[in-house]
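Following: one structure in structure tokens, then a few remarks.
Of the protein chains in this complex, one is absent; all others appear in place.
So, subunit A:
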Amino acid sequence: MTIQEVQEEIIDEFSMFEDWEERYQYMIDLGKSLPLIEDKYKTEDNIIKGCQSKVWVHADMVDDKVNFTADSDAIITKGIIAILIRVFSDQHPKDIIEANTDFIDKIGLKEHLSPTRANGLVSMIKQLKMYAIAYQTQLN
């Protein structure tokens, strides 16, 4: 699936939720099911600096496709990362770099995009794209 297709699938899923509670319960459940990052990657270097919750992200590339694993000490943040990883993992670096993230608004999580939010969703997306840029340079 392309990034666009995955995003549309997520928008579809979220459209079934009637209120914030169902949305957040879903994210919390996602957070609980997120494949944990291997402990050896939970290093200071892999921390995305946020104010309140810690987020670790690791990336590698297999067959020209980037894979992400991640973890956070806060469960809602973990849920948000799970969604981002679903969108961006197993994709070509060029597609990751060019992808837009409008879907976040469409699934009712726009508030998490505010720069004042302590979970740093914005810096998380930036970090995923930075990895993609680095891998793209390797491919060139």
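Keep this in mind: a contact is a pair of C-beta atoms (placed from the backbone, for glycine too) under 8 Å apart; a residue touches a chain by one contact, two chains touch by 3 or more; residues count from 1.
Here is the rule we use: contacts and distances are computed from a predicted model.
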| item | value |
| --- | --- |
| UniProt protein name of the chain not shown, from "Monovalent cation/H+ antiporter subunit A", "Amino acid ABC transporter ATP-binding protein", "Aspartate carbamoyltransferase" or "Cysteine desulfurase" | "Cysteine desulfurase" |
| Residue among A:Ile47, A:Met61, A:Ile75 or A:Ile97 that touches the chain left out of view | A:Ile75 |
| Hidden partner interface residues of subunit A, rising order | 20-21, 24-25, 28, 51-54, 73-77, 118-119 |
